[in-house]
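I'd like to ask some things about the structure below.
Apart from one protein chain that is not included, each protein chain of the complex appears where it belongs.
Take a look at subunit A:
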Amino acid sequence: IYIYYLNRKRRETCSGVMIIPIKCSGSTVIEWVLVELQGRIENLSEEQTSEIGVLLSKEPDGKVLQLTIGYHQLEGKRVPLKKPLAVLNKCERLSHAGDASTSYEVVGVIRNQYLFKTRPRALISKPGGR
């Protein structure tokens, strides 16, 4: 009888691992678009508004956009993402046995982003006109 394995470490049983599925209902996934701005936006007016700004595409291919927020104007470009982003929605379910289970549902995928990374231009009318 010989010792075959040396210094074998016996680990304690691990206390169970959480399993959280990520799935997609349906066989295709809806495309979303990402608009990315450098910085934050703040509503400085007193009224409650959900409006952010006005977008304008000047060129026919729609890749270059102008975004006017308040009196700032930003320029952005549509670029494909190097890797798509899946948009996940967390679902918590409580089974009748009282167990909580968590899962993620893919609600969309983002393949393109409009990235606004130029310095904003302030649109202030000059007194005396042009």
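Quick note on the criterion: a residue touches a chain if its C-beta (ideal position, glycine included) is under 8 Å from a C-beta of that chain, and two chains touch if they have at least 3 such contacts; residues count from 1.
Throughout what follows, contacts and distances are computed from a predicted model.
Student: From the names "AP3S2 protein", "dolichyl-diphosphooligosaccharide--protein glycotransferase", "Transcription initiation factor TFIID subunit 5-like" or "Sister chromatid cohesion protein DCC1", which one matches the UniProt record for the unseen chain?
Tutor: Choosing among "AP3S2 protein", "dolichyl-diphosphooligosaccharide--protein glycotransferase", "Transcription initiation factor TFIID subunit 5-like" or "Sister chromatid cohesion protein DCC1", the correct UniProt name is "Sister chromatid cohesion protein DCC1".
Student: What residue numbers in subunit A mark contact with the hidden partner chain?
Tutor: 1-24, 26-41, 49-60, 62, 65-68, 73, 78, 83-90, 104, 106-112, 114, 121, 123, 125, 130
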